[in-house]
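The complex appears here minus one protein chain, its other protein chains still in place.
Every chain is named by a letter (A, B and C) in the order it is written, and numbering of its residues begins at 1.
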Amino acid sequence: MIYEVTIAEKTYRVELMRNGDRWNCRLGDREWPLDVVSVQDGVLSLLLDGKSYEVKQETVGTEASVVVGLERFSVSVQDPRSFRSRRRAGASEQGVKKITAPMPGKVVRILAGIGATVEAGQSVIVIEAMKMQNELKAPKNGVIKKINVAEGAAVEAGQSLAEVE
Amino acid sequence: MIYEVTIAEKTYRVELMRNGDRWNCRLGDREWPLDVVSVQDGVLSLLLDGKSYEVKQETVGTEASVVVGLERFSVSVQDPRSFRSRRRAGASEQGVKKITAPMPGKVVRILAGIGATVEAGQSVIVIEAMKMQNELKAPKNGVIKKINVAEGAAVEAGQSLAEVE
Amino acid sequence: MFKKVLIANRGEIAVRVIRACREMGIASVAIFSDVDRGALHVTQADEAYLVGPAPARESYLNVAKILAVARCCGAEAIHPGYGFLSENAKFARACAEAGIKFVGPAPSAMELMGSKTRARTAMQAAGVPMVPGSARGLSVAEAEEMAAKVGFPVMIKAAAGGGGKGMRLVKTPAELKSSFETAQSEALRSFNDGEIYLEKFIENPRHIEIQVLGDEHGNVVYLGERECSVQRRHQKVIEEAPSAIMDEDMRQRMGAVAVQAARSAGYTNAGTIEFLVDAQRNFYFLEMNTRLQVEHPVTELVTGLDLVHLQLRIACGEKLPFRQEDVGLRGHAIECRIYAEDPENNFFPSPGKITKLLRPSGPGVREDSGVYEGWTVPLDYDPMLSKLIVYAANRTMAIARMRRALDEYFVGGIKTNLLLFRRILEHPDFVAARIDTGFLDRLLAAKPGPASGTNSLAEVAAVSAALFAAVAPQKNGRNGGSKTEDGKRSGVSAWKRAARSEGVRDK
Partner (left out) sequence: MFKKVLIANRGEIAVRVIRACREMGIASVAIFSDVDRGALHVTQADEAYLVGPAPARESYLNVAKILAVARCCGAEAIHPGYGFLSENAKFARACAEAGIKFVGPAPSAMELMGSKTRARTAMQAAGVPMVPGSARGLSVAEAEEMAAKVGFPVMIKAAAGGGGKGMRLVKTPAELKSSFETAQSEALRSFNDGEIYLEKFIENPRHIEIQVLGDEHGNVVYLGERECSVQRRHQKVIEEAPSAIMDEDMRQRMGAVAVQAARSAGYTNAGTIEFLVDAQRNFYFLEMNTRLQVEHPVTELVTGLDLVHLQLRIACGEKLPFRQEDVGLRGHAIECRIYAEDPENNFFPSPGKITKLLRPSGPGVREDSGVYEGWTVPLDYDPMLSKLIVYAANRTMAIARMRRALDEYFVGGIKTNLLLFRRILEHPDFVAARIDTGFLDRLLAAKPGPASGTNSLAEVAAVSAALFAAVAPQKNGRNGGSKTEDGKRSGVSAWKRAARSEGVRDK
């Protein structure tokens, strides 16, 4: 299986090969035998050249991270089946972009209605949690095509709130 | 739903009725509204007349317990579908009885072979774990009908090791 | 001792008080709002009662309802924790009228200390050193005159203020009038009280506070100091005891002043006198907090005392079980406040479900938590999840221990400020105890340097991400061969779903 893992704008091509009970891994031009066990749900123990790593998987809303020791890495993983479409997606910056809630909260204000022209970075929706407010901004220049929520609505992390085209 | 719950040789008839989001409970001739939430897998928070109980469910091998506060209760629950067969089962003390491993371990000795006549309480199989040995005894007078393991075998908790008829 | 105590709070402090009650053989009564039915304080208490819907004013601030619960269940006392009703003198009075003991000082002391200008006047009379400035409300003209006298820069402050609201720093005479008016209108809006006073601005002070404890028989002691200079927007982030700049002489002088302040206010139970300390180690009265502080554990660790036990014993009419000369400090303690917030996104709160919780333990580690794995942190209250406190023989070892404890701590499903603490604890100024109330802002303004070894760790992260995606084998050795359960794959499958949906989004 081949995965493309993007971390801090760098993409790693990771090839995993099952080898009976174990795994082999190819990263770039190096190949390692992996000694890996899942010690708890979402927690791996990895031994690499004798070094012991406890690796945790974290998903907050739509953002996936991997925590290795003290460092957290935001990761984006493409699995083999989504390769082609992903490449196309990467090329197109013209389509519809969503504004999603980064955390649960309450919609307190909608600053731009359907049909409004917005610039990238312009605030569109304000949500509130724990008495703090957060302005969600337009991801690109365009026109507000859809607003999926009303003021006062409770929203979940990752929920699509509006679309800009 | 009606459950018969046996604790320390006393059987409680517990009737649970869903009431929308909540439950009502009838125990003997009393009826209570239950305020219950599952706070974690296997852990319930129960409010009864204002009293707060954190109740944990525990299964070790084939033995089920419920821990309420500081007390552990061994429980045996019959759900509605097994009522009739259960009553029959309770009446018959004559059939085949199994000897099961109470914990994982290794079989170090088999003291009575197939066909041997044993008395209730007589040691049949010795298993070892953590350098301690445990003698598993015949549950009834009878004849060893089956032995499912060999000396030196590793066994799991709850595994049937032998049968006495 | 009381037979039953109601805890008018939630989160870690409610759990803290419930634990003390259990240790003292007191039945504990929790209250909860709709969204807190499954909260830790509810499951840990002996009794628990619903007091209203999520908004605090309808539940945790609902005086009538809380008193009705207390009366109904037979609670003899109410512990208010911190925040919510803990500094509300009206609530304390209502408790007294209902024949229920309020675990805290008398309402009159709360009222005195609740007004910054009244407190200032009273403390000045008691001989407590004050930042030069006015002790009463001023007009704009009076403020200009006072500012000229004490010298710029000055701070404009609302008498009823708190939490940084109604406060303005004024650097030059020209700015004074407009700042005064802004602060006044903000104070009117926030506190319905436009009284404004003025103080000389102390640049880069340390925030050091003295814990006091008074019984109802006239005995007052101090329990050493806490250094709380690591702050963001006037909110403490890390606290420690003792303070690295304190020596025994300064401790005794500040302690004597704090005891004198408490005595002059007729203060009983646990309280804290906050001071600003300038670069020359002059100390000035800042304010008195008439309740248990969030950071009380660091004092407990260095004194070996239990402040909540003592609060309850004092409220019950007992005498303090020790004298000033029996109080000794040993070792060093540090506390980190773990919040559900995102330091990389302007500290925005991050409520939600805690999908994974790995908690530190072992030598010298204490965790006072209000959450558990599987709990959904509601979006209605303060985002503090837990307090992590360490103890060691000295400050250097305490810092090392805190780093170790932070390494062991993991919260999945929501954002936290855990990694920020690592940055603070590695900062050379923090390590050298060169801290003041501006330290954290300076640290946050600086770009974090690239961590050493990040590159090879990034490769490990990349391989791990692929492994998680590839359904990691679920084994822990020969006899740990548990089967893969479908429900346990939610993390991986969420990832896969995300990857797939991203892939198809723009088709």
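Basically, contacts are C-beta pairs under 8 Å (C-beta built on N, C-alpha and C of every residue); 3 or more make two chains touch, one makes a residue touch a chain.
Note that the structure is a prediction, hence the values are computed from the model and not measured.
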{"item": "Sole contact to the chain not displayed, among C:E23, C:E145 or C:E248", "value": "C:E23"}
{"item": "Residue in contact with the excluded chain [from C:G151, C:G266 or C:G304]", "value": "C:G304"}
{"item": "Residues of chain C (touch criterion as defined above) contacting the omitted chain", "value": "15-16, 19-20, 22-25, 34-39, 44, 54, 297, 300, 304-306, 308-309, 328, 330-331, 351, 353, 359, 361-369, 374-376, 378-379, 391-393, 397, 400-401, 403-404, 407-408, 475-480, 482, 485-490"}
{"item": "Contacts of chain B with the absent chain, listed as residue ranges", "value": "1, 3, 5, 7-8, 10, 12, 14, 16, 21, 23, 25, 27, 34, 36-44, 46, 48, 53, 55-62, 64, 66-73, 75-79, 81-82, 85-86, 88-89, 92, 95-96, 102-106, 129-130, 132, 134, 157"}
{"item": "Residue ranges of chain A at the interface with the undisplayed chain", "value": "35, 37, 39-41, 45, 47, 50-52, 54, 104, 154"}
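Operating definition for what follows: only the chains that are shown with their structure count from here on.
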{"item": "Chain A-chain C separation of Cα centroids, rounded to whole Å", "value": "32"}
{"item": "Whole-Å separation of chain centres (CA-atom averages), chain A against chain B", "value": "46"}
{"item": "Inter-chain centre distance, chain B versus chain C - centres from mean C-alpha coordinates, in Å", "value": "47"}
{"item": "Overlap residues in chain A, where contacts from two or more other chains coincide", "value": "none"}
{"item": "Two or more partner chains touched - positions in chain C", "value": "none"}
